[in-house]
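All protein chains but one are shown at their positions in the complex.
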Amino acid sequence: MSAETPAATAGPALETDGLSVSYGHTPVIEELTLAVPRGSVYALLGRNGAGKSSLLRVLLGQRPAAKGRVRLLGEDPWTRRTSLMARVGVVPEEPDAPPEMTASQLSSFCARLHARWDAAGVAERLRRFEVPVDRAFGRLSKGQKGALMLSLALGHSPELLLLDDPTLGLDVVARDAVFQEVIGDLADRGTTVFVSTHDLRAIEGIADHVAILHGRRLALAGRLEALKAERGLSLEQMFASVAGTRAADAPFTEARS
Amino acid sequence: MSPSPRIRVDPTLPAPIWSQIEECVRYLVASGALRPGDALPSVRDLARDQRVNPNTVAKAYQRLVEAGLLETRRGEGTFVAERPPAMPAGEKARILQDGATRYSTLAVNLGATRAEAVSTLQSAWPEHDGTSKGGKR
Partner (left out) sequence: MSKLLAVAARELSERWLLFPAALAVGCFPLILPAFGLERDIMPVIGVVSAVLLGAAAGLITGASMLARDAANGRLAFLFSRPVPWPAIWGGKWVAALVLVAASGLLAAVPWMVGYPLSTVGGRHGDSWFRAMLDGPGALFLFMVAILAVGLANFSATLFRSRSPWVAADLVLLLGAFWATRRYVAPLWLFGVVRVRSGWEVVLAIAPLAIGLLAGSVAQVAVGRTDVRRAHGALSLGFWAVVGVTLVSAAGSAPPVPPT
């Protein structure tokens, strides 16, 4: 399995430095500094709804940052978006595929947009998720839409997978299926995964790094195992303690452990 | 679907997941549920099954391989070593104690007397020819 020795020499898969993000004129994230090592699973936790989705748009080069730096696989996503998206898979919170297209049409469409496309792999995933390939996207259930977006995001074998609340609104079965698929991909290809989520239970087993947002700033960040050992708390307990007691304005920089 | 006895982890426990996996495998080997030569679930399968990071599973397996308890066969997966190292004395006593506590608690809850419990244990004791009935959970 290739992910055993993270390629430290290649630099972080994703890093931000003093990143500030605004939604319109309202600042939603301030002074975010973090680094996602290659091959790791990095969970960004927090109740900050608008902030996390706006952050994703900045990470993807779809919106510029208000302040600070962001690097995806070592490059600036605002200026190098096209080449980066060939190496990055995205599952947004709101499924954004055209509603009249079927799963097989979407796979064919994506095949024309990417240099490499594993149509068979996508079809196999859809079969596993039990997503009907000839039904219009708009008529799929929420779980099926999410499964389809994930399948499409993995179709070009990305090095980095960005997931924005992938399990929001899904039932337990669908949630499990999503994470199982991500785990399978991790095991097969050592993908780096950056997931922003509320689902602490699901992510606790999988994440090796966590960062907790409180208000607009990072309140806690580091290797999950180390944090748990230090505090003797589960992730849920840590989250509750941070969200409850930490002042929203105090800046925090992730310890590079 | 894993043909081997279940390895379970609880991510909310303070013990690191790799350590939980390691403990679990050691217990299964010690209790005979996993015998020399038995296959362990692949890293991928166990990770998916328990919803944990495959790196963590790999780490646990790696440690057990280094301890001599498991061995990897190229292209085939991970197996219990043919000759697992002898268990440290304390370890064996701890596992036995753990099992005994559970059995006696069970017997007491059923309202059995000590004599009944002991005699049931004796009749259940297998012939000592190496085919211990570990039994699935």
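Chains here go by letter, A and B, matching the order in which they are written, and residues are numbered from 1 within each.
The definition used in the following text is that contacts are C-beta pairs under 8 Å (C-beta built on N, C-alpha and C of every residue); 3 or more make two chains touch, one makes a residue touch a chain.
In this text the structure is predicted, and so the values were computed from the model without any measurement.
Undergrad: In the intact complex, which of the depicted chains does the undisplayed chain touch?
TA: A
Undergrad: Among A:34, A:97 or A:126, choose the residue that contacts the chain missing from this document, as touch is defined above.
TA: Final answer for the missing-chain contact: A:97.
Undergrad: Determine which one of A:114, A:128 or A:198 touches the chain that has been left out.
TA: Within the whole complex, the residue contacting the unshown chain is A:114.
Undergrad: In the full complex, which residues of chain A touch the absent chain?
TA: 24, 57, 60-63, 81-86, 90, 92, 94-98, 100, 109-110, 112-115
Criterion: only the chains that are shown with their structure count from here on.
Undergrad: For chain A versus chain B, what separation do you get between their C-alpha means, in angstrom?
TA: It comes to 35 Å between the two C-alpha centres.
Undergrad: Along chain B, where are the residues that touch chain A in the complex?
TA: 9, 11-14, 16-17, 43-44, 47-48, 50-56, 58-59, 62
Undergrad: Under the touch definition given earlier, write down the residues of chain A that touch chain B in their complex.
TA: It is residues 1, 3-4, 39, 41, 176, 179-180, 183-184, 186-188, 201-202, 204-208, 225, 228-229, 232-236 of chain A that touch chain B.
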